[in-house]
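Here the complex is missing a single protein chain, while all its other protein chains stay put.
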Amino acid sequence: MNHRPVKIAAAVLLAAAGVMALPACSPIQPWVKPYEREHLADPIMSFSRDPVSTSYIDHVYESREGSRGATGTVGGGCGCN
Amino acid sequence: MKFLSRCVLLLSVAVAPVLATSVDQLRAGAPAPQFQLNSNSGKPLSLADLKGRIVLVNFWASWCGPCRKEMPLLEQLNRQYHSKGVTLVGVNVEPDSAAASDWLKATPVSFPILFDVDSKVSKLYQVEGMPNTVILDRKGNVRYIHRGYSPGAENEYLDQIRALIRE
Partner (left out) sequence: MHRRRNYSRLVALAGLLLGCAHAGVLPDDRVDYLYHHYTGDGMDIQGPSILVRKKIGDHVSLSGSYFVDNITGHVDTISGASVDAVSGASTYHEERKQESIGVDILQGKTTYSAGYIASNEPDYRARTAFASVSEDMFGDLTTISFGFTRGWDKVGERGTTRNDPLDRRNWQLGLSQVLTRNMLLGLNFETSESEGFLSNPYRLVRYLDCSSPNSRGYCTQAEQYPHTRTGNAGSGQLKYYLSWHAALDGNYRYYSDTWGIVGHTFELGYTQPVFRSWTLDTHARFYRQNHANFYADLFPYQDAQNFLARDRELATFKSLTLGLGASWEFHPTRLSWLQKGTVNFHWDRMRIKYDDYREDWLDGFTPGTEPLYTLNANILQFFISGWF
């Protein structure tokens, strides 16, 4: 059982995002302009359209499974006891 | 650790300083790019028609929350300052104008709305945030650029317009 790949991936991601965030270092310009974001702004493209429902169903899964976390929701809890 | 160092190396190579392709920056003091678009009155409107007036160009979309929030405030601004030599122009950036037209029926405004269906003007004005407001002086030069809308920005517009009126 190895946790390191997950931690390493997270670190790399962070570094990449950090670099992209610095305008001076970033050679790439945002490739989707703000006025091209119509589809992305549609509610059906939201990761969680109805948080009250997503939160409930995540809880149902977590209390019956051994896995927990990384559901896009922030928070802590075991659900295993 | 080998995996991590390989990743870091790859990353540094990928983002090695490369000269960004140069783009004519929309700068304060530079002449505003000219354009002509169809308006909601049916007749086309060009920027050249508005020479001699202070122009506030607002880029907006019906799907953009802050844009919708800003509109009534712009309407107020228009009513107050139109007679003082200020023209407000709304440029809708949506390829399909149906949603915008529906929204305007529900929330009408008294200033012209232009439809930039192929995003030509948005690109010309380097719209980098939604909404985007560009204020031009009587000579047709760009003077102020506002990216995005945060509550209270309308007061900044008022200050800047008053300054331009006094010139």
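The first chain written gets the first letter, and so on, giving A and B; residue counts start at 1 in each chain.
Methods note: contacts are C-beta pairs under 8 Å (C-beta built on N, C-alpha and C of every residue); 3 or more make two chains touch, one makes a residue touch a chain.
All figures in this text were calculated on a predicted structure; none of them were measured in a lab.
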Touch list for subunit B against the chain that is not drawn: 65-66, 128-129, 150-152
Interface residues of subunit A (partner: the chain not displayed): 1-3, 6-7, 9-10, 13-14, 17, 20-21, 26, 29-34, 36-40, 42, 44-45, 47-48, 50-81
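Assume only the chains that are shown with their structure count from here on.
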Subunit B residues touching subunit A - in the complex, by the definition given at the top: 3-4, 7-8, 11, 15-20, 59, 61, 63-64, 93-95, 116, 119, 122-123, 127-130, 132
Subunit A to subunit B touching residues, read off their complex: 5, 8, 11-12, 15-16, 19-20, 25-27, 29-30, 33-38, 41-42
